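Just one protein chain is left out here, and the rest sit where they should.
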Amino acid sequence: MTVSPKPPLLEVKDLRIEFPTRRGILVAVDGVSFDIAEGEVLGVVGESGAGKSLTGASIIGLLEPPGRISDGQIYLAGRRIDNLPYEEIRKVRGSEIGMVFQDPLTSLNPLYSVGRQLIETIRTHTDLSEPAARKRAIDLLGEVGIPSPKVRIDQYPHQFSGGMRQRVVIALALCVNPKLIIADEPTTALDVSIQAQIITLLKRLCSEHGAAVMLITHDMGVIAETANRVAVMYAGRLAEVGPVDQVIKRAKHPYTHGLMGSIPKLSRAAERLVQIEGSMPRLNEIPSGCAFNPRCPKAFARCTVERPDLIPVDRSQVACWLYDQVEERTGSDG
Amino acid sequence: MSAARRTDAMAINTDRREITPSLAGRAADSLHRFFDGDVYYSFRRSPVAMVAFAVTLVLFFVAIFAPWVAPHNTDDVTTLNLMNARFPPWGFTDPFGTEGVARFLLGTDDQGRDIFSAMMFGLQISLMVGFASVILAAVVGTSLGLISGYIGGRLDSVIMRIADIQLTFPAILIALLIDGTVAGLLPRAVAQDLKIYVLILAIAASQWVNFARTVRGSTLVEKNKEYVQAAKVIGVHPALIMIRHVLPNVTGPVLVIATLSLALAILTEATLSFLGVGVPVTHPSLGTLIRIGQQYIFSGEWWMTIFPSLALVVLVLAVNLLGDWLRDALNPKLR
Partner (left out) sequence: MLAFIVQRLFQAIIVMFVVGLISFSLFQYVGDPVNNMLGPEGTIEERERLRERLGLNDPVPVQFIHYVGNALQGEYGLSYRMGKPVDELIAERLPATIELVFVSALIALLVGVPMGVYTGLNRNSWLSRVFLTVSLVGISLPTFVIGILMILIFGVWLGWLPTFGRGGIVELGGWQTSLLTLKGWSHILMPAITLALFQLTLIMRLVRAEMLEVLRTDYIKFARARGLLNRAINYGHALKNTLVPVITIMGLQIGSLLAFSIITETVFAWPGMGLLFLQGIAFVDIPVMASYLVLMALFFVVINLIVDLLYYAVDPRLRSEHVGGAAH
């Protein structure tokens, strides 16, 4: 038997998400391709409106109309999932892909006890009996660090603090052992003092359960601590994808470079932070060529005309014409 | 989260809100925001709204010009002739064998009034009472909302408490009580003369709450904004700021509430008149006409009540449709 390379856990190819509006079609995500290996943590960063959350939602089939996937494919463990009928994608949700949302205060149904929500999810995807599901729910609550889970399981969401609720949300996302967790800004709404705890918990649990994570955030600090690889998004496109140390220490794309420059460092406290001039364009005003060109300090003629694709540079991939010239000079590629 | 919401926000130019300082400027600006792009676009896209608007316009026109357009001046009692009573509509025959005549297109009532003309005059009264009470309710409600939201404290809780209690009591009941009380307080003849004003007052009294609540909400939001604090610091009277900044901002919601209230006011007036406590019989509104005709449906003389009912329903439906559309077009959170 020939050794066929195992397909990556998640593979997103040329994803394009559109919103038809009365002023024409807005392209919110445009030609995005990336993959996530089993057990890997991929950080997805970018400003709000860059298309991170939409990409996450489209993977699990929860794009809100009128938004729609107009092009591209999504594969989960080699199986195409972007065009599945409703009942099929529903089975994928929760059991193969779990999701953690931003705001734990609004993610839980206020009228159902925490236990009921857990048991309901477990029983939807497994054949466990009510008592067995309840036992598993109690175990899970203990696992995510909720004290006296046997008591807490019958309490309602409002009886939990924000951090505790996010732990419950994580338990809910993990309760049927999915292979992939999409965490959409899981700590943004939380108190700063709890953020680190939750991130550590998420990372530990996912590695224990063998789940890969797509961690959507705009917090580079969280990415640096947690992720194996990083994808940087700008105006609905990928700017750069690469290993976390590479991207943070040796950013290739001028945008990534600017983004890293804006992180305060304790070691160089006195220095002034680098700032990117201007702001991300609105979706209806994306310039031709590279979307970043009006703000790019290194832009040249080609950038305003032709749109760059991802080009392999070192261990990363970068969508920037600066590196195309390098390629041509070294002559490694046609 | 959703890009849909984000693009919506983009479509509406929010940047403009904080600039223009002058009152006229603000008003013009907010008017501009209304009828600029979005609202007008949605109007053009909605055939229902356009038809409703056209129907409303025609009915308004007919009502205003009733004395000139109507074939008979039914307001003048001396022109009534009992010989003309209870004619069926033109082309119909009543259960007793009488045939309708072209002179009375929609038939006549028990007093010999031409139904078609009486409807025009009735429409006039219905619309007049409706408009007057909505304007009264809007002015009182908006002022109380501004005061309540701005001054706050005890006054606010008193006003809102009253509003709460009043909301539990249906409009008709309040109007009936006011009507009954006034009838008891004043001598019969005087009460009869004042009837229409009492009616307007009673309907307005049942409607001010919606205006007050909405305006109060907006005032509370605006009050805590930084520019109000800043203006206080430089010594501008805060009440002036409220009027300048809150009023233009609530024009949209108030307009929507006013439109829907107009439909409700017309209905309330018709209902009260139908119950016999509304406008005097000498100047019948649509509700009075329906009441007069009601007793004749058992003998199969349906036209006296059906045609005025139809006019009433078309009017209220058109205004309701307009209000509904306006609410969707402006899309404020109205509840």
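Some points to look at:
The first chain written gets the first letter, and so on, giving A and B; residue counts start at 1 in each chain.
FYI, a contact is a pair of C-beta atoms (placed from the backbone, for glycine too) under 8 Å apart; a residue touches a chain by one contact, two chains touch by 3 or more.
All of these numbers come straight from a predicted model, not from anything done at the bench.
Only one of A:Pro110, A:Pro131, A:Pro147 or A:Pro297 touches the chain withheld from this view, namely A:Pro110.
Check B:Ala49, B:Ala163, B:Ala212 or B:Ile290 against the missing chain and you find that the one touching it is B:Ile290.
The omitted chain makes contact with just one of the residues B:Phe116, B:Tyr150, B:Trp208 or B:Trp302: B:Trp302.
Seen across the whole complex, the unshown chain contacts chain A at 60, 62, 90-95, 98-99, 101, 103, 105-113, 120-121, 124-125, 156-162, 169, 172-173. Panel shows chain B; residues 165, 167-170, 172-173, 176-177, 179-181, 183-185, 263, 267, 270-271, 274-277, 290, 294, 297-298, 300, 302, 305-306, 309, 312-313, 316-317, 320-321, 324 of it touch the chain omitted from the view.
Everything below uses one rule, namely that only the chains that are shown with their structure count from here on.
Averaged Cα coordinates give chain A a centre that lies 52 Å from the centre of chain B.
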